[in-house]
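Removed: one protein chain of the complex. Kept in place: all other protein chains.
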Amino acid sequence: MTDTELYERAVAAAARAYAPYSKYHVGAAALTHDGKVLEGVNVENAAYPLGVCAERTLLSGAVVAGYGPGDIEAVAITASPCGGCRQWLYEFKVGRVVFPSAGDLVVRTTAELLPDAWDDL
Amino acid sequence: MTDTELYERAVAAAARAYAPYSKYHVGAAALTHDGKVLEGVNVENAAYPLGVCAERTLLSGAVVAGYGPGDIEAVAITASPCGGCRQWLYEFKVGRVVFPSAGDLVVRTTAELLPDAWDDL
Amino acid sequence: MTDTELYERAVAAAARAYAPYSKYHVGAAALTHDGKVLEGVNVENAAYPLGVCAERTLLSGAVVAGYGPGDIEAVAITASPCGGCRQWLYEFKVGRVVFPSAGDLVVRTTAELLPDAWDDL
Partner (left out) sequence: MTDTELYERAVAAAARAYAPYSKYHVGAAALTHDGKVLEGVNVENAAYPLGVCAERTLLSGAVVAGYGPGDIEAVAITASPCGGCRQWLYEFKVGRVVFPSAGDLVVRTTAELLPDAWDDL
């Protein structure tokens, strides 16, 4: 699966977002090292700070499915990840992160997205 | 599926929690109105406030799978839900919530768990 | 200071909320056991889940000012607290919580707002 195909999965997933407050639908898709594709969407809450972004829905779903840090080759997102999600992508040692920027798809490492990051484990 | 059986699914799921910081593993399981069982676990992050509880992992996974508010009959959890998760259970209009208390399983409505709640939609 | 006066402080504080996304301004005010009044407002973020509610702004400001669990007699809020904030009010053992409901001010204990709560410390 190419990065562009993975991104198209993220775009398709976004239609299932639960975003009745912002009306802003985000989708995400992950390719695991064993070749499985997982999806995530943002899920909002009437109390805005309790919502969960698409990348975190995606990665927490990956954990439920038995995956953990180091198991995910790539994540594609329909928008540049927020700082909170960058910390998750970093925690899960995702190989590369794909998202649109200025009309193109860009590819970043988690270290590029979160310079000066620290490790606790 | 009985509430006790759903709770046992939550207990089994807890083993897959990603909780390297607190070492406190939580599991959750949902029974949808169309008879499917979904699972969730807590997923922590090195930056503690960025973590996601088991109930929110569960319900956001349900959204990814195509479910929404009103589609879930019961949620069982291995511990009493935190306030943040009660707001999610309320948002999703979960029919009943099952968790252990003082050695027994108790069953609560979301209105009982979150009295004086408000609705935005 | 009466509960109504404390509530009026919360209403006045709400004007300083940073809520450019939801346009929904919330204010909160605390009366400490040593007679000081502190204020809080909701502070939103472009990434909605990273925002902080007024009650948490209030109580975290109280910690910065040297207060902790057991030091706060009452908290008044311009709206019923979300579940996440109820967990904070419970953590800080706030004596009573005041907010509008159906045209009146109501007064609740944190145990009433968060039944079946657990304690970790």
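We call the chains A, B and C, going by the order they appear; numbering starts again at 1 in every chain.
Convention: a contact is a pair of C-beta atoms (placed from the backbone, for glycine too) under 8 Å apart; a residue touches a chain by one contact, two chains touch by 3 or more.
Note that this is a predicted model, so its numbers are computed, not measured.
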Option touching the unshown chain, where B:Thr4, B:Ser22 or B:Ser101 are the choices: B:Ser22
Missing-partner contacts on chain A, residue numbers: 79-80, 82-88, 90, 99, 101, 106, 108, 112-118
For chain B, the residues touching the chain missing from this view: 21-22, 44, 46-53, 82-85
Residue ranges of chain C at the interface with the undisplayed chain: 13, 16-18, 20-21, 39-41, 43, 45-47, 50, 52, 56-61, 63-64, 66, 68, 84, 87-88, 91, 118-121
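Rule of thumb we're sticking to: only the chains that are shown with their structure count from here on.
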Cα-centroid distance, chain A relative to chain C, in whole angstrom: 33
Numbers and ranges of chain C residues touching at least 2 other chains: 82-85
